[in-house]
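Just one protein chain is left out here, and the rest sit where they should.
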Amino acid sequence: MIRHKIVTGSELILILIIVLYCIIVAVVNPAFWGFETLFDIIRSSSTAIIVALGLLVVMLSGGIDVSFMSIALFGSYTAAYMMITYKIDSLPFAFVVATLIGIILGMINALLVNWLKLPAFIITLGTQNFFHGVMTTFISDKTYGAGVIPESLSRFGSSTIFKVNTEMGVMGLTTSAIPVFLLICLTWFILYRTSIGRGVVALGNSEESAIRSGFDPLKIRLFAYGYIGALAGIMGVIYIAQVNAVYPNKLVGDELMIIAGAVIGGTKITGGSGKILGVVLGILIIYLLNNTLIFLGLSSSWNKLFIGTLLVISVAVTSFQARVKNRKNLIFTE
Amino acid sequence: MKEKIMTLIQRERNLYILISVTILTAILFAFIFGNSMYSARNLQSMAYQIPEFGFIALAMMLSFMIGGIDLSVVANANTAGIFAALILTGVWLPGLNESNAIIAAVLVAMGASILFGFFNGWMVAKLSAPPLIATLGTMILYSGIGMALTGGKGVTGLPSSFTSFGTAELWGVPLIFVIFVLVAVILSVILNRMTFGRKIYLYGGNRIAARFSAINNERMAIAIFVVIGILAGIAGLIIISRVNSAKVGYGDAYLLQSLLVCVIGGIHPDGGRGRAAGVVCAVILMQMLSSAFTILQFSPYARKLIWGFMLIFVMGLNYLSERRAQKIRVDLLRKRTPQAD
Partner (left out) sequence: MTEMLLRTEHISKAFIGVQALDDVSVDIKKQSIHCLCGENGSGKSTFVKTISGIYEPDQGKIILNGKEYGRLTPPQAINEGIQVIYQDLSLFPHMTVAENIAINRLRQSGKKIINWKEIYRIAQEQIDRIGVSMDLNATILETSMANRQLTAICRALSMDAKLLFMDEPTSALTRQEVQRLLKIVHELKEQGLSVVFISHKLDEVFEVADEITIFRDGKKIGDFKSDELTERKLAYYMTGREVTYPRYKRSLADDSPLLEVRGLEKKGNYKDISFTVRKGDILGIIGLLGSGRTELALSLFGLNPPDAGEILFEGKPVKINSPSAAKQTGIALLPEDRGSQGLFRERCIRENVSAAMLGEISSKAGFLDREKEASLAEEGVQKLRVRTPSTETVVGSLSGGNQQKCVVAKWISTDPKLFIMDSPTVGIDIGSKAEIYELIQSFAAKGMAIILITDEMEELLANANRVLVFSEGRIAAELDEEDLDKENIGQAISALISGADPEKGEQGDQT
């Protein structure tokens, strides 16, 4: 019978770390333990999870993308700008425009990565700056505050589902959790149940073998980078809704944290291997560390230190394991 | 004989093109900007700005040469600078008098950056960690250390005897610029003339073959990352001496720019190729462009656009020229008698 392992050893370790961490923090500061914290974490990590799903797809294909934040910004900013300037107050409009822009920009990345045959990291670092520059130079570089934001966006950003009564008042789970959940399902479906999804994994395993099996690397890359572009666009709109403002220079710069989350989640940088659950857990750990160290009495200045240490340990452990295996089989990679 | 010259030019072709482009740009700018670019003041200003970035670029060049990208270089420089600043402002080791504090600051900063570099090298050498994500982790870690120490605030008020280094001059030329050129020359000598340099090219070109040629790969990786660390440490000291403070996040833009400089400088990201002269040339070219942008009052956004575009454009050019070089090689082969294989 076909067995797909949903939870492997590495995911279990991540779950263990999360559980232990929560226990420790809860013991030190009981205020941590409550719906407020839970909803807070879900809310702040929702955008990161969405775009990390896209990153997973790209990394599975053997590539990487550091331009996704600037794509998110471009797509959502343009959508918001159009909505403000032309007085269009429709949430679907925002999503559609941002997603379309995201797909187009993502496909530009795909073309460059496929054509230039140079490290995708460098190429997308170039496009990251280029896209951001284009947006701010040719569209606008103004900030739009809460007063000017279209109603539909603000409403979406503050709306909640599933309310709970706590001593702090009424707490709600952000509506953004819905697109997150839907996108997790969609990504799962694409990766495990569609031909293009398996093509992505095949390409990451071995480009040459994928070609021999009849896959077209260009098509697969167009899909993978286009997908992260689309997700970035969606994520950008949700972000604007959540912060209730439109900035021309936020988001860009946070990419590396998301990549860190994906790596902690077990996604191989060389491609072909990575799990959705792992990525979600990896992002959750990052956001836990980013948002809840305060309960331990540590100011936010400590966040990076913890995350950096965790990432270094994660990389060290997985690399060493691979090295031991290789050495045993007398495979020399360096 | 002609073939020999042809191959020689081929090999250094990119460097010569780069030098020509730099000279042409310099001349072009002389016409367009005239005095605003080439006034003594502006030239000096450029000469002050080049070194801190130049050291980062040289560090990145070394990491390119061994086929990796060291993302932690700027964080390394920054955090080492923070350590130095904390000592110089008396937050650490308060009992020291000023000159001792300077010595201690320099020693601690360099020691820290060497340690940071060593740790990177150790991960790559002993754990076989891929350099990109190993340095992604250490980048966050090192800047995390800086963040934890300063809370994001700048450490200001460095003693003037220290900051005077940043503004010192040698016959009108900034001291730091002289140091930069000196170090670049030293690196060039190491790469071209010394055994260690040759080993860098071999290791970068084919690590497996290096191992099988009795080269100690572990030692190489660690040594190279330590050198990267040293360069980063020097950059860090220069930075704090120039801006008279140390702050987390300063110089983050240098990461992209150093990659750009390496690509323009002809350093191939796969490793095993490139000349220090190329990087120096590219740094100067970039600085001229930067100054031009300032004169033209380009917004930081417009600059991003241009840097990003240039990176991709130059990579595209490299790709096309390599395709052409391949064709030339194949054509040359056609002229020889086919060798049975």
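For clarity, chains are labelled A and B in written order, and residue numbers in each chain start from 1.
Everything below uses one rule, namely that contacts are C-beta pairs under 8 Å (C-beta built on N, C-alpha and C of every residue); 3 or more make two chains touch, one makes a residue touch a chain.
Remember, predicted model here, so these are calculated numbers, not experimental data.
Within the full complex, the chain left out of the display contacts the shown chains A, B. Note that of A:Ser44, A:Asn249, A:Ser273 or A:Thr309, the residue touching the chain absent from this view is A:Ser273.
The residue from A:Ser206, A:Asn291 or A:Thr309 that touches the chain not shown here is A:Ser206. Annotation: of B:Leu96, B:Ile215, B:Ala292 or B:Leu317, B:Ile215 touches the absent chain (contact as defined above). Residues 3-4, 7, 193-199, 201-202, 205-206, 208-216, 272-273, 329-330, 333-334, 336-341 are the ones on subunit B that touch the missing chain. Counting the whole complex, the residues of subunit A in touch with the unshown chain are 1-4, 192-199, 201-202, 204-206, 208-210, 212-215, 272-273, 328, 330, 332.
Definition applied: only the chains that are shown with their structure count from here on.
The geometric centre of subunit A is 30 Å away from that of subunit B, both derived from CA atoms. Put simply, subunit A touches subunit B in their complex at residues 112, 115-119, 121-123, 125-134, 136-137, 141, 248, 253, 256-257, 259-260, 263, 269-270, 299, 301-309, 311-312, 314-316, 319-320, 322-323, 326, 332-334.
The residues of subunit B lying in touch with subunit A in their complex are 69, 71, 123, 127-130, 132-134, 136-145, 147-148, 150-152, 207-208, 211, 217, 252, 256, 259-260, 263, 269, 299, 301-309, 311-312, 315-316, 318-319.
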